[in-house]
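The complex is shown incomplete by one protein chain, all other protein chains being positioned as in the whole.
Order of writing sets the chain letters: A and B. Residues in each chain are counted from 1.
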Amino acid sequence: MKFANALRTAVMGGLLTLATLTAQAQETIKVGLIAPFSGPFADYGKQIEGGIKTYLKQHGDTVAGKKIEIIVKDTTGPAPDVAKRLAQELVVREKVDFLAGFGLTPEALAVAPIADQAKKPMIIMNAASSIITTKSPYIARVSMTLPQITAPMATWAAQNGIKKVYTLVADYAPGIDAETAFKTAFAAAGGEVVDAVRVPLRNPEFAPFIQRIKDSKPEAVFIFVPAGEQGIAFMKGFQERGLAQAGIKVIATGDLTDDHVLPAMGEATLGVITTFHYSAAHDSPENKAFLKAFAEANGAGAGRPNFMAVAGYDGMAAIFEVAKRLDGKIDGDKAMEVLKGLKLNSPRGPITIDPATRDIVQTVYVRRVEKVDGELYNVEFDKFPEVKDPGK
Amino acid sequence: MIGNLLGVLFDGIAYGSLLFLISIGLSVTMGLMNFVNLAHGAFAMLGGYVCVSLMTRLGVPFLAALPVAFVATALVGMVLERLLYQRLYRASHLDQVLFSIGLTFMAIAAATFVFGPTQQPVSLPEFLRGQVQVLGLDLGAYRLFLIAVVIAITLALGYLIERTRFGAQIRAAVDNPQASAGLGINVNRVFALTFALGSGLAGLGGALGIDVLGLDPTFPIKYMVYFLLVVAVGGAGTIQGPLVAALLLGVFDVAGKYYVPEIGAFVIYALMVVLLILFPAGLYGRRA
Partner (left out) sequence: MMGDKVTTLLKQTHVQPATLRRLLHDRWQALEVVFWLLPLAAFFLFPDYLVLGSQILIVGLFAVSLDLILGYAGIVSLGHAAFFGIGAYTAGLLAVQGWGEPLSGLLAGGALAALVGYAVSFLVVRGGDLSRLMVTLGIGLMLYEAANKAAFITGGVDGLSGVEMWKLLGLFEFDLYGKTAYLYSLAVLFGCFVMLRRLVNSPFGLSLRGLREGPKRMPAIGAPVRRRQVAIFTVSAAVAGIAGALLAQTTQFVGLDVLGFPRSAELLIMLVLGGAGRLYGALVGAAVFMLAQDYLAGLNPAYWQFWIGLLLVVIVLFARGGIMGGLEVLYARLGRKAK
């Protein structure tokens, strides 16, 4: 008899605990954040997370009566097999409601089938290749695509007296995408690409390439290289060989003058013209509030936020919107319906998620690097509103 | 066209000189102590960071920071040699590779911790920037400076090895350590000083190379291939070998990138494989 009693109590206790746990689980909305936080792309994860923290600081971490829980996973990227495993674990073990982050294209591509199979909304907060959103109907992007940013650069250049351009890109998929996008848009606007060179991905020496550019005397050089040291090396070589004095301009996508890295690049970048969707110098009340909250949420040592932080911020805004409209009950298909056509007032400007392609539609600004209060900023002076990803 | 060719040659020689400066220490270490030291790049990185720290935190001018980088790295090298490296002189090459990879990882993590993962900016003094006109050619001032420094150091090294007693001791120890010890040469001391010298030169090369190669915590791994390449192709244990190899590789790399950029990256690796097939012990190699 005693044993039966004890057994009954144990079973009841067990069931109760189980019930409480599952009940608790239903009280939170879980977001799995998958990005590189260590290794060569450690900054990507940190910036995205910084943007997410900023949003939570401004808006609190509760929505529709439920708490938002961010589960951070480091891919140590670029490691698509790790990203895929982490996504699977987040879905199966942690039972997340959203998969978010994705600093690098291969990692996003590897995770796409998981989002598809498990019917979980997947929010891309950085990866920039066009094809990502075509891999599953559960993918929406809040960052940008490379062709979306590059084409306006070509159009602007042709409209502003630059007719002969030499392109220099790093020899890897994003670089080739940029080269193709630029060539197509530039030719369509009446310009001529005099020559195109692809530099090796691991490139310690820019001298021979810069010499080639100098020798062919174009009006401008369009460059796309991985952010950071390649950009710095190129600008240094550009200065050293006197290409600026020879009247050759530098045009590029904003990756070259990334807000986070710009202060370290130094004055060699003054006058560089870029197109991009976000500048820390963007003059709007939303951006000012964002910059302030970012510094508060991440400390002064975190430096300037860049476009990845803004994407993290806007991604959280989208997630909050979905949670509000679905009253906290996240269903994959319903969430995608909310996301399609969603309009947000981002710190970068107005953004929309295209209902047909689930990709981002936003304003692309033309900026020049100038000194503002003694620091280098990308100052916007022209824009192309509501740019879609070309070819979709 | 000739102008272009000479320009490419000049750039290639400058690049090669830098590679030589950093790799010469590795050549001597491998030739003398038969120790495969993959952590050599970490010493170059250390020299670079010392130079940058002096310049940005203490305002020391670039030219004054260079010798300090040399001395500091040499000291660290000597300490590590006495404490750790010397235990592994008789170990297998695999053990040495693993040990030096371990040291490299630790150095990278330490650099990330102290300096952060981003590039270190360096501002060169005015007279080293821009270009100078030499015989109708526009040559980079900094590259000229690099070549001049390397020539000076090579001559000094040559003098050290050929004309001084210490140099003679090094040569003896490289040829036959047992006999040298038998003749009363303190082989341990020779090893320690030579390792220090090699590391110091790497540190100097690292400091000089910041402007050309960049400086961030992954420096040792990024450029390890190039240093090993120079020593493997040139042959460990000599000065001429790595010098010729470095210049060859530098010129071919730059020329390849200028004339046929589509295969720019392959040139240097393909050249290495070809040379290793033809000369398995290196161009001037003594030990296989």
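FYI, a residue touches a chain if its C-beta (ideal position, glycine included) is under 8 Å from a C-beta of that chain, and two chains touch if they have at least 3 such contacts.
Owing to the predicted nature of the structure, the values given are computational and were not obtained by experimental measurement.
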- line: Missing-chain contact among B:Pro61, B:Gly102, B:Pro125 or B:Gly182 belongs to B:Gly102
Message: Out of A:Thr105, A:Thr167, A:Gln230 or A:Thr257, which residue would touch the omitted chain in the full complex?
response: A:Thr105
- prompt: Among B:Leu63, B:Ala91 or B:Leu183, which residue is in contact with the omitted chain in the full complex?
  reply: B:Ala91
- line: Those residues of chain A that touch the unshown chain are 37-39, 42, 73-74, 76, 78-81, 84-85, 88-89, 91-93, 105-106, 109-110, 112-114, 117-118, 129, 131, 135, 171-174, 176, 200-201
- request: Could you please point out the chain B residues that touch the chain left off the display?
  value: 30, 36, 84, 87-88, 91, 93-95, 97-99, 101-110, 112-113, 221, 225, 228-229, 231-232, 236, 265-266, 269-270, 272-273, 276-277, 280-282, 287-288
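The criterion applied here is as follows: only the chains that are shown with their structure count from here on.
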Message: Could you list, by residue number, the parts of chain B that touch chain A in their complex?
response: 4, 7-8, 11, 15, 117-119, 121, 123, 129-131, 138, 140, 142, 211-214, 216, 218, 222-223, 226, 253-255, 257-258, 261-262, 264-265
- request: Sort out for me which residues of chain A touch chain B in the complex.
  value: 40, 42-43, 171, 197-205, 207-209, 211-212, 215, 228-229, 232-233, 236, 239-242, 261, 264-266
